[in-house]
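Showing subunit A:
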Amino acid sequence: MAGLELLSDQGFRIDGRRPNELRKIQCRLGVFKQSDGSAYIEQGNTKVLAAVYGPHEVRGSRSKMLHDKVLVNCQYSMATFSTGERKKRPRGDRKSTEMTMHLKQTFDAVILTSLYPRSQIDIYVEVLQSDGGNYCASVNAATLALIDAGIPLKDYVCACSAGFVNDTSIVDISYLEESGGGPELIVATLPKSEQIVFLEMNSRLHEDNLSKVLDVASKGCKDIYEILDRAVREHVSKVSHSLATTD
Partner candidate 1 sequence: MTDIIYSEAEKTYILHGIQENYREDGRGCEDYRHMEIETGVVSNTTGSARVRLANTDLLVGIKAELGSPSPDNPNCGCIEFFVDCSANATPQFEGRGGEELATEISNVLTRAYSNSTSLDLKSLCIIPKQQCWILYIDVLFLECGGNLFDAASVGVKAALFNTKIPNVTVNQDEDDMEIELSDDPFDVQRIDIKSAPCIVTLSKIGHHHVVDASQKEEACCLARLMMGVTADSTITALKKEGWGSLNPESIFEMMESGKNVGKVLNASLLSLLEDEEKGSKRKTVGFLK
Partner candidate 2 sequence: MATSTICVPGQRILRTDDDHISGNGTYTRNGYIYSTLVGYVFTQTNDDGKTIVEVRSSKTQNVVPSEDDIVTARVTNVNARFCKCSILSIGKTKLQEPFRGTLRKEDVRATEKDKVEMYKCFRPGDIIAAQVLSLGDAQSYLLSTSENELGVVIATSETGGTMVPISWCKMQCTKTLSEEFRKVAKVQPQFIEYSS
């Protein structure tokens, strides 16, 4: 490993986590009023806001309209101050475009698209602060926002990343661990049905270790699912409670 020791001999990571420990996740649904659904998630120092609009009429050119299912439209953008070095543009660069595409593919797979033919659902993701795992946080935030908007989903989508250092798989890697050059595996799963909707791996990893890392990442997704699920239930009970009291 170059310079930095990502995993100490005692088995702790740079930020003091154990290999299979997620960062602290805090989230909130219904941050904004104007959007149909919105959510905010903090995974350690990665902070993401997501807003969902729709389903509504297809905007812009009608040629985009799909006659048998809803058009899922995503936009991923990063605040110019979100990264360590200032970004020149919040979106439109290659990485953001790629991320936009990945988000679209992910949510195309989980939204019950056939329910809203000839319509459009917008998912806008805004990264306010980035410290690794941007895709994962974006997916998790967007899932919560979709739930807040009341859009029918097959299941939650939870995404989690994992790395592999010193023969140990580490889950939910931070920016520092991402930039170490080691392998990075990103997976988005449907936790209940244990299906994978998105899987990406960078850098080199021995075939034998793949399943180990994947297991760790899938486990991470399930853990995230527990947290998200709790947040959703809390939110719903709070909302229904306030509804009950206003009546």
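How these were chosen: all candidates are chains of the complex that A comes from, given by their letters.
Criterion: a residue touches a chain if its C-beta (ideal position, glycine included) is under 8 Å from a C-beta of that chain, and two chains touch if they have at least 3 such contacts; residues count from 1.
Bear in mind that the values here come from a model prediction, so they are computed numbers and not experimental data.
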item	value
Among 1 or 2, touch partner of subunit A in the complex	1
Residue numbers on subunit A that touch candidate 1, as the complex places them	26-28, 31-35, 38, 40, 42, 45, 47, 49-51, 53, 59, 73, 75, 77, 79-84, 86, 90-92, 122, 124, 126, 128-129, 131
